[in-house]
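All protein chains but one are shown in place.
What follows is chain A.
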């Protein structure tokens, strides 16, 4: 990491700390005024969320300062936690035990190792080609055919979402963009900031002016006004952060819009899965937010698209 990147990274981190300080102050004031005895659930949830944001921001900042190794380890751990949540809701039986063990202890580490050694030709096909063909073989050899197609499809989809897609965040570090050497962590910071801000802003706009529900059967809290307000404001903020990226301000806005749209639609897909399985949250590990997948769902859908668009148009 050169000095320039370092100073930009520190600017970004101070910006995030600033935003979180303001959020914590607002949360504290709201609690004093509206929930002094800790009984207002919405406020308690808001403050739990802000606290969890601090933890996430610190983890991310430490990973950035740790460079490629730090980022790869952080997202490998996120994949592990997400996969654990996803597999819990699947129909996997005793017969799939070996397959599951292989998924957790071989496929996941290998995928992140391939990213760490920057082998693009392999990490982009390892799961969709090699694992998707080899995995059903292991399960088939167990001899249990009950629900076979469902069990296989669930495992493959779990790998796609929780490992393949999530791993495209650290994979941004492997891109070779002329004039942007050594600044890959800033590209990750850009993606994560735009996706997460878009989530938060959609929530805020929805609370302020949200009336019409956008997908009542999938997610009762999402509104048209929240979506448009959130997407537009996140796009504007993304454009204002163009100096972190290899993009021009216009392209940064376009990329932010795509990221925001993919994040929003990804959130709907993941909600549909939760509804199907009759759960409200994916897990309970992150206080106020639910599980890891609840926090990662929009990143999951945005990351591979963002990776490939950037690679195609800006990569060498």
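The rule is short, and it goes like this: contacts are C-beta pairs under 8 Å (C-beta built on N, C-alpha and C of every residue); 3 or more make two chains touch, one makes a residue touch a chain; residues count from 1.
Note that in this section contacts and distances are computed from a predicted model.
J.: The chain that is not shown, which UniProt protein name from "Anion-transporting ArsA/GET3 family ATPase", "Response regulator receiver protein", "1-acyl-sn-glycerol-3-phosphate acyltransferase" or "Zinc transport system ATP-binding protein" does it carry?
T.: From the listed options "Anion-transporting ArsA/GET3 family ATPase", "Response regulator receiver protein", "1-acyl-sn-glycerol-3-phosphate acyltransferase" or "Zinc transport system ATP-binding protein", the omitted chain resolves to "1-acyl-sn-glycerol-3-phosphate acyltransferase".
J.: Who touches the missing chain here, A:54, A:104 or A:120?
T.: Counting the whole complex, the residue in contact with the absent chain is A:104.
J.: Can you name the residues of chain A that touch the chain not displayed here?
T.: Within chain A, the residues touching the omitted chain are 80-81, 83-85, 87-88, 92, 94, 97, 100-101, 104-105, 278, 283-285.
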